[in-house]
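Only one protein chain is missing from this complex, and each of the others stays in its spot.
Order of writing sets the labels: A and B. Residues in every chain begin at 1.
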Amino acid sequence: MTQLWPTLIILGPAGLLIGIGLSIAARRWQDHSDTMIERINKLLPQTQCEQCGHPGCRPYARAIARGEADINRCPPGGDTTIRALADLLGKQVKALDSSCGEHKAPLLAVIDEQRCIGCTLCIQACPVDAIAGAAKWMHTVIAAECTGCELCLPPCPVDCIDLVSLADQPQRRIPAHVQIPDLAA
Amino acid sequence: MTRMAAGAPHIPAQTSVQKVMAQVLLALLPGILAYMYYFGVGILVQITLALLFAYTFEYLSLSARQQPLRNYLCDLSAAVTAVLFALSLPPLAPWWCSLIGMLFAIVIAKHLFGGLGQNRFNPAMVGLAVLLISFPRIFTHWSPPAMLVDNPLSMLEVLRTIFTTQPPPGMSWDAITQATPLDQLRTGAATGLLVTEVRQGPVFGHFGGLGWEWIANWYALGGLWLLWRRVIHWRVPVAVLLTTFMLTTPFYLFDPDANPLPLQHIFSGATVFVAFFIATDPVSGSATPRGQLLFGAGVAIIMLAIRRWGVYPDGVAFAILVMNMFAPLLDQYTRPRVFGHPR
Partner (left out) sequence: MSGDLPVMIHPAGAYLHGFHGGLKLRHYKQISTARALAQPPLPEYLQLSLQQHAGSPAIAVVKPGQHVTKGELLARAGDGLSAPVHAPTSGTIAEIQTLPLLRKPARSAPSIRLHPDGEERWHPDCERSIGNWRDFTPAQTMQRIAASGIVGLGGAVFPTASKLSSQWQTPAHTLIINGAECEPYISCDEMLMREHASEVMLGARIVAHALGITEIVIAIEDQLGALASALETARSQLNDEHILVVRVPAVYPEGGERQLIKMLTGLEVPSDGYPQTLGLACINVATAWAVKRALLDREPLIERVITVTGAIAEPRNWLCLLGTPIQHLLQCSGGLTDPGARLVIGGPVMGEQVTDPALGIDKGSNCLLALAAEQLREPQQSMPCINCGECVRVCPAMLMPQLLYHGIRKGDHALSNRLQLTDCIECGCCDLVCPSQIPLTDYFRAGKQLQAQQRQQQARADKSALRHAAREQRLQDEAAQAARKEAERQARASNPDQAQAVIGAALQRARLRKQAQKHNRNDTDGDTS
């Protein structure tokens, strides 16, 4: 028993020190860094739809990096994005938080140019400046830039914006026996 | 008319897991018959027991994992595991050897890893290794070859021995079993005998163990048939045999008194059996051409090292298991160059 004391005296504080060091390190490297935010942001679909409750994908990425938001809040990304995030952050994959919205196939906004009154409200709402037009002139959506975020819909006073499916023509149909995670999403 | 178009190719593969396994079993037949001829009917009992336990465990595991029974019970992979395992047991080993061996082989090595195709280790060798480690004494009780026995044991006596785990009344273990040639070499070396002197012993044949050398030939015949059927390919067996030969030859030439003939290594113990039937197990081996060469060579090197320096007379099971660990790495680092890409 007398043998034990020196050991305890040496190892005890050493252990304590190491423990403190580790916890500081953990806090320190709990990655708030911009690179972590960038890496998370890279996995988000960049629809900028704000359904996650953040004003855009990057803010959501920042919230995730800080541990302030869960990883299952992005409807446009769906399961694929959740899986990628879980992978990156070493977290459990979980189902999409349905309070944020449902996953949908990618969409594209189209303005009915006959009905548009040129009020510019949609331009102000569009997060990626994908609408071209000036006051009193008819507006149009630049198809290649629109993310289908739907943010331009509510402000339009004449409801002249529609969403159409953006699905590219598939090269081939994939037979039912092919089971791939991305296909389930 | 929006039927789901079935993808090409439209014609089926001409092979199946079941066919592959059936051919392996068929190729083992000559070896098994020779085994029976030289060492008695004990091996048949062992095979039957192993099959019985293997399929019991296979059935239970599949049911527990809720896998389609019909497909998987018919694939014959459990049968191959069982037979390979039984062929590695001494013919008079107690009945529970198969029970323990198959428990570890089928339940732990195979199904806990995810079943057919998912096992990282060769199931039969896992079963064998467990027995080797836990009950090494069993493996000292090998039957002597038939030429050395005046009145071989009857079927009844064999059964009684296996199930009571005792030698038949009026006989002792020593009377019905004998150390294997490899064992004798090892003990000989330990007691300072020259190899040439040990080889004077009755269990040695022309160049391998008496009986063993013939069984090895029959195994080789089956293996060649598998090669011809393209069920296995030349790289693994050639790598095992060639490495064994090339590593033992310098030793032999350097000091023929202390080192056995290279052919001795090949024709006693399980070298040929391993080269054609165990090391060629696809699941736990390497799939690339260069990987297979390395795999075979690795098995041979470790096997010889264990024979020479280890505590076990024949290190095949461990050699295979060690190389199994390296197989994924081999696959990764021996990946072929893709067509049209620079070297």
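Miscellaneous remarks
In the analysis below, contacts are C-beta pairs under 8 Å (C-beta built on N, C-alpha and C of every residue); 3 or more make two chains touch, one makes a residue touch a chain.
Bear in mind that the values here come from a model prediction, so they are computed numbers and not experimental data.
Only one residue from B:48, B:71 or B:134 touches the chain missing from this view: B:71. If you put the hidden chain back, the residue from B:48, B:63 or B:118 that touches it is B:118. Within the set B:254, B:309 or B:339, the residue that contacts the chain not displayed is B:339.
Within chain B, the residues in touch with the undisplayed chain are 1-3, 5-17, 19-20, 71-72, 75, 77, 114-118, 233, 282-289, 292, 331, 335-342. Contact residues of chain A toward the unshown chain are 41, 44-48, 56-58, 80, 83, 106, 127-130, 145, 147, 168-175, 177-183.
The rule we apply is simple: only the chains that are shown with their structure count from here on.
In whole angstrom, the spacing between the mean C-alpha positions of chain A and chain B is 54.
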